[in-house]
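Only one protein chain is missing from this complex, and each of the others stays in its spot.
The letters A and B name the chains in turn, as written, and every chain counts its residues from 1.
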């Protein structure tokens, strides 16, 4: 076959597929969001933003992302540096730490339900230590802080692994000579981390953060399993517009809002962590 | 009969012209070396002959058959790669027999031919191993055996020894030359190592910036470089150059010395002499010794002559101190002249 057209033949299936199932749906969702069936309108946006749950679910989603992502980043960086210094048992430790990567958000929610549930392990432990004498209903509207904490912990537990994998791979790409050179020049381990690992890790940090932040705005099943209706989030509201209220125009408008927030944050992250040309490894 | 003819071959990558109008004929059973610095186009030319790269213009003929439109498998060639390209998922036996199996030869024929070339390359005890269990030198032997097993009309080699250490390279050089002479195949061998080129080639094509500057026997390339580039590229240490101005009647003035030269009507010429063709004498060029390096077999003296760098390879018994003034005489029949405008040799 002609080598000139072969690459195009090879990428054609993916391109077609993404056009039909990625680009086209976005056109459709925008159409739905901005129409009342036939005419252009902003009514759908007005409807959802004026709903009393909207500000709360927006606030909850952003707050959760703001609480979860920095902790995950710090934790992932810590774990990644710990693992690179490890001589024995590196494989088994890495396997254990990456287990949550394969666990769905719904399963993660259920796992943490086993802990925070009224008959769960947290209550059992507290009663075992004599702190309480009867189980408390932790995940109730009286304890919004604990609901938030449970959801945040489940998210941190579940989704730190994806960042860890990206960062470990990124650190693996940094040549050891840089560290040796820095050590010869008298840099302490902390300085080496600050001056060599972090700057050279920027491309990986970028990817990890973009991926993670977008996933944070998509949070849905963990919340459904742990908080239910106690803790409305954007994605959950989208789901209920589509399913419970059967209003797919409003759902589309919600989707566009989530999309806009995601793109906005992606651009900010790319901008803040941009790598100067020629400064990569 | 596998004479190779390269006719007006050119290759460009976008705006970059990698090869300019290459014309070269390689005789049947000849060992041709393409020699040049990296980026000179030698590998591109080899890959065009192999069919791994398509020429922008021109034709390639092997044994009277035009092959530039054929895919690599139909060209009657075999190739040895720089990184050996020994298939890691196959045993040495299956690697060597790979091409034969593709030709659907019967099993006993494959075994016979694999064992023959394995013996030839001294790897018969490795046939059951995998690539990961071999040293670099052994992989190299497998790669050559794999090419030879095809019994090709032409064998193409792309810097096959460059990943070996110096000692092994010298050993393989001699062995490869012997094996190829015995197999009676036409060979094209790409290298940037002039020692390899000089020692192995029947003919060397010196390439520079996408052109063949000179194609001749090793000794011809060494003694009679056709251009300044060849003169400065071949030989270590390289040839010395000094500016010469006309002194009338075929005489030229070089650093104050008048010498016989070509009868050419030029404002000036480049006088050239190899460092080993210089002797201390009563009369000659006045040189100031700068650096003296005793190399065992001889003494390398880097001097300054008429403001230019000038190297002389002298007898190792001589005693020369830095700063000392020497009088050096070039061996008259080894002097070469180049036109600085065209950079070509002037007779």
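Throughout what follows, contacts are C-beta pairs under 8 Å (C-beta built on N, C-alpha and C of every residue); 3 or more make two chains touch, one makes a residue touch a chain.
Just so we're on the same page, contacts and distances are computed from a predicted model.
Look at the chain that isn't drawn here: its UniProt entry, checked against "Carbohydrate ABC transporter membrane protein 2 (CUT1 family)", "Multicopper oxidase CueO", "NADH-quinone oxidoreductase subunit D" or "Putrescine transport system permease protein", names it "Carbohydrate ABC transporter membrane protein 2 (CUT1 family)". Within the complete assembly, A:79 is the residue of A:48, A:64, A:79 or A:200 that touches the hidden chain. Checked against the full complex, the one of A:106, A:181 or A:198 touching the unshown chain is A:106. Residues touching the missing chain, restricted to subunit B, are 50-52, 71-73, 77-79, 81-83, 85, 87-89, 98-99, 102-103, 146, 150, 156 (touch as defined at the top).
Counting over the whole complex, subunit A has residues 1, 3-4, 6-8, 10-11, 13-15, 17-18, 21-22, 25-26, 28-29, 32, 78-79, 82, 85-86, 91, 93-107, 110-115, 117-121, 123-124, 127-128, 135, 157, 165-166, 168-170, 172-173, 188-190, 203-204, 207, 210-211, 214, 217-218, 220-221, 224-225, 228, 235, 238-239, 242-243, 248, 251-252, 255, 258-259, 262-263, 266 touching the chain that is not drawn.
Quick note on the criterion: only the chains that are shown with their structure count from here on.
For the pair subunit A and subunit B, the distance between C-alpha centroids works out to 58 Å.
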